[in-house]
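Every protein chain of the complex appears in place save one, which is left out.
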Amino acid sequence: MRRLLIALGLLALAASAFAGEIALSDRRSGYELMGRELRAMQDDDTANPGMLWVLEGAALWKRPTGAASRACVDCHGEAAVSMKGVAAHHPAFDAAKQRPVSLDQRINNCRVDRQQAPPLAYESRELLALGAYVARQSRGLPIAVTIDDRMRPFLDAGHAIYERRQGQLNLACSQCHDDNWGRQLAGNLIPQAHPTGYPLYRLEWQSLGSLQRRLRGCLTGIRAEAYDYGAPELVDLELYLMWRARGMTMDAPAVRP
Amino acid sequence: MERRAFLKIAGGVAAGLGLTGIVTVKPARATPAEMQEAIRAVVGSARITPGKVKLELPPLIENGNAVPLTVTVDSPMTEAEHVRVVHVFTEKNPQPYVVSFHLGPRAGRARVSTRMRLADSQNVVAVCQLSDGSLWSDSAAVVVTLAACLEDGI
Partner (left out) sequence: MASALINVPARAKRGEIIEIKTLISHVMETGFRRTQVGAVIPRNIIRRFVCSYNGAEVFSADLHPAMSANPFIVFSTIATESGTLAFEWTGDNGFSVKETAAITVE
């Protein structure tokens, strides 16, 4: 009996989500919480402003660069084939760095190691364009980050950040996005915060931006010190958010208010 | 420090910072009256009749930075009878002009879509001029949750 209870307990732990989490079937992406007009803007590739960056990314994909004078296409071929699903699997474990890296970091690793070119600055036009182009190849696919023994500590670290009260307003991400999603905050609808559509065109930014930009904006909003671009905390948090959104459909480049 | 001297210095600093007066830093807002003036400045003094042109805007938009808008005019768009131009105005944006679309018989259909900025919940007005010189108008009200134009750049 005791063994059975322990086994049941372990099963529950292994299968369970973290406490307070939104039930898997209750998850809604920001797309579903937007009005009809904004959804139409996102769905039409000829009207979605994010497509301007995707097109730029398609051009950069073919442009030789760096001391190696190599283009992405030289190693990876057609992005529609080789990059399919890639964004849906990031952050992913990088053996050289012995930790998960975001898609932007992976693109920069390639630039430095394979193209012998300097890394692109975070939030630069080129990095956003390449990120948007690669993420576009995962459109319609389910988010599927791999969590194994190597990744587990980073997932836990990301989860801890998500649950930790921070900043002058002493708020944790979970308090808005798990406990109060769907309610209004200063006239805005609080989303569940699933990163299905990044990089995305945010009307408030009047530009395409990355998940890290959004996270830093939120942290600033609760009057916390925002982690720097590329900080391990932001990648860990992104890993947690992607795991939390596992199985949800990617829709990059999205449009959001 | 002597009290009087301290106050004097403080007054000097305050004046230097412009704190002695009330300083408001915000963009001017148009008013419905200014919008009417702008309409008259563009189309002249002839009579404007509500009708023929239809202005489609969402009744509520989450962010005023990109509000989808479509103007349609009921017109055969022939050489003899067509739409020359459609103007769009707002009541409460910092300035009342939005856009003017120049059409003509080669358009085939008088229907144009775009995205505009709205700085507040307000009325938007479309005025079109037909080839016979007549003027027609429509207006639509939009509720804007987050205003455009008033958020400062970083």
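Which chain is which? They are A and B, in the order written, and residues in each are numbered from 1.
Please note the rule applied: a contact is a pair of C-beta atoms (placed from the backbone, for glycine too) under 8 Å apart; a residue touches a chain by one contact, two chains touch by 3 or more.
Just so you know, these numbers come straight off a predicted model, no measurement behind them.
Among the displayed chains, contact with the absent chain in the complete complex occurs for A, B.
Within the set B:I39, B:A66 or B:C128, the residue that contacts the chain not displayed is B:A66. One of B:Q36, B:T114 or B:S131 touches the chain omitted from the figure, and that residue is B:T114.
Chain A residues in contact with the hidden partner, per the touch definition given at the top, are 46-47, 49, 51-53, 55-56, 59, 125, 129, 206-207.
For chain B, the residues touching the chain absent from view are 25, 27, 65-67, 90, 93-95, 97-104, 106-109, 111-118, 148-154.
Note that in this section only the chains that are shown with their structure count from here on.
If each chain is reduced to the centroid of its CA atoms, chain A and chain B end up 36 Å from each other.
Note for the complex: chain B touches chain A at residues 58, 60-63, 65-68, 115, 145-146, 151.
Across the complex, chain A meets chain B through its residues 34-38, 40-41, 49, 187-189, 203-204, 206, 257.
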